[in-house]
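Heads up, one of the protein chains got dropped from this complex, but the rest are sitting where they should.
Letters A and B mark the chains in the order given here, with residues in each chain numbered from 1 onward.
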Amino acid sequence: MTDVPVDFTTLPPERGTNYLTDEFTIRSWLFTTDHKRIALLFFASITVFFFVGGIAATLIRLQLLTPGGTLVGPDVYNRLFTMHGVVMVWFFLIPSIPATLGNFLVPLMIGAHDLAFPRLNLLSWYIFSLSGLIVIYAIVAGGVDTGWTFYTPYSSMFSNGHVIAAAMAVFVNGFSSILTGLNFIVTTHKLRAPGMTWYRLPLFVWGIYTTSLVMVLATPVLAITLGLMSAERWLHVGFFDPALGGDPILFQHLFWFYSHPAVYIMILPAMGVVSELIPTFARKPVFGYRGMTYALLAIAVVGFFVWGHHMFVAGISIYSGIVFSFMSFIVAVPSAIKVFNWTATLHKGVISFDAPMLYALGFVGLFTTGGVTGLMVATLAADVHLTDTYFVVAHFHFIMVGGTVSAYFGGLHYWWPKITGRLYNRSAAIIAALLTFFGFNLTFFPQFILGYLGMPRRYFAYPPVFQVWHVLSSAGASILAVAYALPMFYLGWSLLYGKRASANPWDATGLEWLTASPPPKHNFEVTPTVVRGPYDYEISEDGRSYARPQA
Amino acid sequence: MDQALHQWVPFWPDTASNTGDVVNAIFIGLAAVAAFICLFNYGLVALFAVRYRQGSTADRSHRVQETWHWEIGWTAATLFAFLLLFVWGAGAYVWLYQPPPIANEIFVVGKQWMWKIQHPDGVREINELHVPLGELVRLVMTSQDVIHSFFIPAFRIKHDVLPDVYETLWFKPTKVGEYRIFCAEFCGTEHALMRGKVVVMDTKAYQQWLTAQPPTTSLAQQGEALFRQLGCSGCHGANSAVHAPPLEGVYGRLVHLSDGSTVRADDRYIHDSILLPESQVVAGYQPIMPSFAGQIGEDDVFKLIAYIKSLGESPRPVR
Partner (left out) sequence: MPALRPEIQYATLAQQSETAQLGMWVFLATEVLFFGGIMLAYEVYRTSYPAAFAAAMAESVIVIGAINTALLLTSSFTMALAVHWTAIGQPRRATGSLILTAGLGVAFLALKALEYYIDYQDHVVPRLGFEIHGVPRGPAELFWLFYFYATGLHAIHLTIGIVVLSVMIVHSWRQRFLPQSHNLLEVAGLYWSFIDIVWVFLFALIYPIGRVVS
């Protein structure tokens, strides 16, 4: 069969309506079942929460500029870091890529007209919004000071914050997670277009799929745990109270049984995004496609067996510690494989440095740094010193922020033309990406040093000897804030004045690029038939690279 | 080694104990591996990004098609390296968290928001822990209220302290000086102020410090006074009319409970007998002992344990 490469970039934009212009009423938005509109609804919600969490972070870093801690008092500070954690984890990071990019792209990438359960998708957004209202109530009513980890007995018997409100917000939020995950799992199994076999799926879809498996299985345990803790607090009955024979460590086991897989919920979609960006901008198939899918599955599965590494100093037995440390090293292996494969994808590629690629490369670097420091905290004897210090704070911010947020921004920039039909200013985006990388490193690298020096977490004030590192960190945070705010301006500008995008401005191979930008309401006029795997980029003899789309 | 570190890394934190030296070595090993991986990876990415940038004339023919041998190769190497690190860390962890037999036990009670320290000879400290240089010390720790965490960065050791549980830490100080104690588990409003210092003194200075302390009876003697004051001897004394288990020699002995199980009468057992008596009733006795929870603090419980221990200790079986 002859494969003549089709140059999609020069097609004129589609006439007729797209999913945005199909209807303009508020009702058509609030009662939509179109996965693309629901993705935008989620995008609006999580952006709001990104700012809420970001404001908390700003106040924290301002407070920590001086050792005396005079900007806010200890009670307010304790509520700030708690709300920063609660909001960022459940109301930004967990839904970020799945509910926005995932919702928008998964049906497009598999050649479907929508998700399996469109109404459930909308319900998921409403439940998310409800949980958002509850958490805003909790903040406005005075906040919670237990830390996002809600450890008992402090949370259930001592704290005078709005613990139950916050716990209920998270509980309700969990249903949104579960419904979204359920939708993606079923969609991926049942709605793939003809010819789209499992091993022809783009890695983004694999990323969302494996994430969804974790979401669906882990979140219920969080639900019952927060329920038990809330019952203890409300009814003064001691599930975890030693006086009644209960055990606060049981709370920690139950909490971390969810919360460790939760961090994989936050990183697997990001890995999926990066696996889309690098092949496109290196004009080369991803190195080791099957290995990459197995790695995603391995991380999802093994990730359920490492939760005890949050408890090495909590009072678990030495033998438990040994098992959990071992498993934590095992789960690091597939992550390492992914980093090596991304690097190898660059070898003999044809690499261009648009903003999405810069974010993707930034991800690879920052995730690597975060990952090797993960090895350090997985090492038992080292963790005894490092746990509960800023070392851990730095470690997880490298992964969550340096990793997930970078990938989220990279994905946003990559698929922005598809979602909005507009192109943004290339240089402004490149500057924002570079500024992000620089600002991020300045913010969080000093925190590794702070941690080894012994600076504990969740301190509103600290001994003056730590100040220099805190000042560096806060300086970096100010740069990072600018870097995150910049896209608002040029992306917003592009909505009004940006050049219109063609169907495939990046000359990429996925099914999403075969339909107009923005796509029509039902994605494809005709269901595509898939004939090859993803990332079929080649170099011809004369050095020109061209792409063969999947259908 | 420590001096070299301070020279090369000016902000390298103090190391003042045997435990600290062990953790330093592991951390430096880890940091070396981490640096290697990062530099290797960043280096390759940078190399490829430059060499294979769009428009460069590098040779792009013969792209790798069969990826399996590469992947198996670096997976195996990674797994091997990780397992080495794991074993190293696990071994040291077992050493860190299994104290050798140590006579000098110091009792620590964490409560919102201070550390109360009790030496066996009766000396009390608040937020300070004086120890002599070069001698093994074992800490027995508990919390009065919420979960705290006792952290001495210069010794590189830390352990959470929980209510109604006894946790232990041990170390041998190797350098004279003052070193910070932090609470490392969020415990409420003044968590950040729950700090103290370990003061390591050479033997002579330590003796001088001891003699300068206000005169006090030993922990066991204070326990005996409490024992009488709280009325314990009313039931557990020799001439009591109440049928209560005798306490002479009970410490360390195997005890048969009314539910059929057998436990060893260690610190935790005695603690629970005083504060949660109905949770474990000795076989052949009625559950009539009142609880003293709320009447005495954890520091008082340590005194009572010291007293009961002084009444005779059954030898522990050799492990």
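Criterion: contacts are C-beta pairs under 8 Å (C-beta built on N, C-alpha and C of every residue); 3 or more make two chains touch, one makes a residue touch a chain.
Keep in mind it's a predicted model, so treat the numbers as computed, not measured.
Asker: If the hidden chain were put back, which of A:29, A:51 or A:117 would touch it?
Answerer: Looking across A:29, A:51 or A:117, the contact with the absent chain belongs to A:117.
Asker: Looking beyond the chains shown, say which of A:32, A:63, A:146 or A:219 touches the absent one.
Answerer: The missing chain is touched by A:219.
Asker: For the chain that's not shown, point to the residue among A:143, A:202, A:246 or A:371 touching it.
Answerer: A:246
Asker: Given that one chain is not shown, which residue among A:54, A:74, A:107 or A:248 touches it?
Answerer: Reading the full complex, the residue touching the unseen chain is A:107.
Asker: Provide the residue numbers of subunit A that touch the chain removed from this figure.
Answerer: On the subunit A side, contact with the omitted chain comes from 107, 112-118, 120, 178, 182-183, 185-186, 189-191, 216-221, 223-225, 227-228, 231, 235-239, 243-247, 250, 254, 257, 522, 527.
Asker: Tell me, which residues in subunit B touch the chain that this view leaves out?
Answerer: 259-260, 276, 278-281, 287
The working rule: only the chains that are shown with their structure count from here on.
Asker: Indicate the whole-number Å distance between the mean C-alpha point of subunit A and the mean C-alpha point of subunit B.
Answerer: Taking the average C-alpha coordinate of subunit A and of subunit B, the gap between them is 36 Å.
Asker: Name, in rising order, each residue of subunit A that touches subunit B in their complex.
Answerer: Result: residues 69, 74-75, 78, 145-147, 151, 153-154, 157-159, 242-243, 245, 248-249, 282, 284, 287-288, 291, 312-315, 318, 321-322, 325-326, 329-330, 332-333, 336-337, 339-341, 343-344, 346-353, 361, 364-365, 368-369, 372-373, 375-376, 378-385, 387-389, 449, 452-454, 456-463, 539, 543 of subunit A touch subunit B.
Asker: Touching residues of subunit B toward subunit A in the complex: what are they?
Answerer: So the residues of subunit B touching subunit A come out as 11, 13, 22-23, 26-27, 30-31, 33-34, 37-38, 41-42, 44-45, 48-49, 52-54, 58-64, 67-68, 70-71, 74-75, 78-79, 82-83, 85-86, 88-98, 112, 145-147, 149, 151, 153-154, 156-160, 162-165, 167, 180, 182-193, 195, 276, 279, 293.
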